[in-house]
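One protein chain omitted, others in place.
Chain naming follows the written order as A and B, and within any one chain the residues start at number 1.
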Amino acid sequence: MTTTTAPHHADAPTAEHVHDAHDAHEQSFFTKYLWSTDHKVIGFQYMITGLLMAIIGGYMAYGFRMQLAWPGEWIPGVGFLSSGRYNAFITTHGTVMIFWFAMPVLIAAFGNWLIPLMTGCDDMAFPRINRLSYQVFLISAVVLIGSFFVDGGAFGGAWTAYPPLSSKATMNLTPLGSTLWVVAVALEFVAFLLGGINFITTAMNARAPGMSMMNIPIVVWMIVVASILFMVSVGPLVAGAAMLVFDQQLGTHFFDPGQGGDPILWQHLFWFFGHPEVYVVLLPAMGICAEIITCNARKKFFGYKTLIYTVFATGIISFFVWAHHQFVAGIDPRMANVFTITTLIISIPIAEMLFLFIATLAGGQIRLNVPMLWALSFVAEFLLGGVTGIFLGASGSDIYFHDTYFVIAHFHYTFVPIAVIACFAGFTHWIPKMTGRMMNETIGKLHFWFTIIGFNLVFLPLFITGAWGDHRRIYNYDHFPDLTNAAMQDLRIASTVGLLIMIAAQGFFVWNLLWTWLKGPPAGDNPWQATTLEWATTSPPGHGNFHPMPTVYRGPYEYSVPGAAADFTPQHLPPA
Amino acid sequence: MTAISAPMMPLEVKGGAEPPARRQLVSSATLGMLIFIAVELMFFAGLISAFTIVKSTAPPGAWPPPGQPRLPLELTGITTLVLLCSGALAWLSWRAFSRRAATARVTRPLVAALVLGASFVVVQGVEWLRLVGEGLTMRASTYGSFFYMIVGAHALHALAGLAALAWCWRRHAAGRLAPSSFAAVLALWTFVVALWPALYAVVYL
Partner (left out) sequence: MSTRGLWHLVITLAVTWAPAALACSVCFDANGERRLAFLGTTIFLTLTPLAFVFAVVWWLRRRARMLDAIPPAE
């Protein structure tokens, strides 16, 4: 077999060169933490920025939930919420949580951390492109936040930005905010394109010797497939975003039906990206939970190859479902029928993945530590989100449920497990590796239970109000007598109380981080007795990650192998 | 040290006391470029879809809108051929390069590809000026908007591709052009060239 030897090609800026340059002199704070090409530092940058943005997104949610529970009253920390600001809060909450929290943390932060460590290489394939990726991402976040301070305020046309509301300043009343919103989203896409090229190339080309395609840990596969999905679905939306900016600022009429344009066209381009995007964030979350469940069930993952093929199937089918967002937009009903069927079909591979998780748990010696609690709750809560999606995927029932709080509840039952639960699962599992210190189990469990109780209290009532026909795009229900009966308002208040509990519960996480920083016990190289390569190096890994570079001899999940010395056999351990 | 073992892509084969090998089917630069091309392909697919849909909403006989100037069919047909020649020349240059031919046999087709590609962009620019003068602007109609959007996006890619080819030329003149970089640039230029006939057929015909 002929192989090339160097993990980095001669012309590419190799990690070794960059490291040499760094090691040659004393690093200042700037070069070490802000201008670094080290994948671990960039992972931290993405993670911290993502968490800060999540705080902003959570603040927005706090603002509009308080307004919905007690309309028109003064809100502590926000003040009186005008209808314009309410719209801006809703829009920014959605945009931030998806593009500036879920994606940077799940794909960029965990991808940066885990792909080189789990595949056993010293850095990303293109370290400088990786650095550029974070810098562009940071600029995009600044542009988005800046849009709150321009004339007219931030964009308030929902995260889907349907024209003509988004394209005409006379309608959205945010002449600058709407353009800044589109620009910020476009910059964010550029950042993830640069990052995604890195993830795919690194996982393809820089794997440790002996690591065949079927020896790659699941989470790496998931991030790679998610990146491919993102790459091939984002193009049409970038085209649409460019057209939207031209409509806003140059006076073209791409989306103006009065002048020969077509507003449905935007939905066509947006949802072509929008639905694969769901799987872009879902797959890494699934991968993180798969790692944690296997490790803590002390059992080989049940059906590794099945899972990989299921992921491919999900990726392919995810391109056939996107028009189910447009059932009431006036699309061809025959097309709606086709998309109903494909939408029901895609629930099969997703269900299969969850069954594989459950089969992995069956008969295992389960350790109920904090990461495992999060991973198990992911399976349970995501199941609720998935099952309620069936109602919305069927075009008949969707005509009734469309634009009600049922949609909100369904969506959040998928996205909160993805973005919040899986993120915390990943943090609690890998923070010992990232920082070299163990987290506190008791505080972690308190954090877990309060977050889960709060989360369910937020969204279970919304299923009920949604089924009662509660319309979602309403600022003050006092103006809609049909929707202001006492039972509905009680449920809205319950939901807001749930949100307050959920926000307060994050105090435990901050406390836990501080505790870990100040007096966390040292973690050692492999605190969870796990098998994948990242546990073969020191915690935290130094420059170059591995000394010496590892060689892989077996699959990633060799737990409880009969006849083995320990109940786990790491990938890099030579056969006896 | 470098041995060329496959016609498509030169591979580096090292021996000796190196650490165990990491398998690379294709160089990182080329793989990264292929992924980038996938994004760009979908970008243009989105534009073409948008164009098709907006065109279909026009009432019969209203596309192109009456009163708007016609697009230069024949002239652009000729420049399309010029661009295709440029792509073929770039491949000739690559062939000479991967067979380690003399510098001149690599450089001559490369420079010719550059010149032809540049002339394509220049003719496009001149035609744009004429069309704007005749009243086909971005704001005049969706017809004009789409024309400038699609053709302009392609022109930007062509400029980027030309810059990359010029970079290859300079690197090769200095004797420092790595095969993987050339392959990546060639992939980009092939994409730009191969895309144009499709855009021509959709927008002009």
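In this section, a residue touches a chain if its C-beta (ideal position, glycine included) is under 8 Å from a C-beta of that chain, and two chains touch if they have at least 3 such contacts.
It should be emphasised that the depicted structure is a prediction, and the values quoted were computed from it without experimental measurement.
Touch with the chain that is not drawn comes from one residue among B:38, B:88, B:111 or B:159, which is B:38. Mapped onto subunit A, the footprint of the missing chain covers residues 1-3, 228, 232-233, 236, 262, 264, 268, 272, 316, 319-320, 323, 327-338, 341, 399. Panel shows subunit B; residues 3, 5-6, 8-9, 11, 13, 15, 25-26, 34, 38, 41-42, 45-46, 48-49, 52-53, 55-57 of it touch the chain omitted from the view.
Heads up, the rule we're going with is that only the chains that are shown with their structure count from here on.
Centre-to-centre, using mean CA coordinates, subunit A is 34 Å away from subunit B.
Looking at the complex, you find that subunit A touches subunit B at residues 1-12, 121, 125-126, 129, 193, 196-198, 200-201, 204-210, 228, 231-240, 242-243, 246, 250-254, 257, 259-262, 264-265, 268-269, 272, 548-549, 551.
For subunit B in complex with subunit A, the touching residues are 5, 11-14, 18-29, 31-32, 35-36, 38-47, 49-50, 53-54, 57-58, 65, 138-139, 141-143, 145-146, 149, 153, 178, 180-181.
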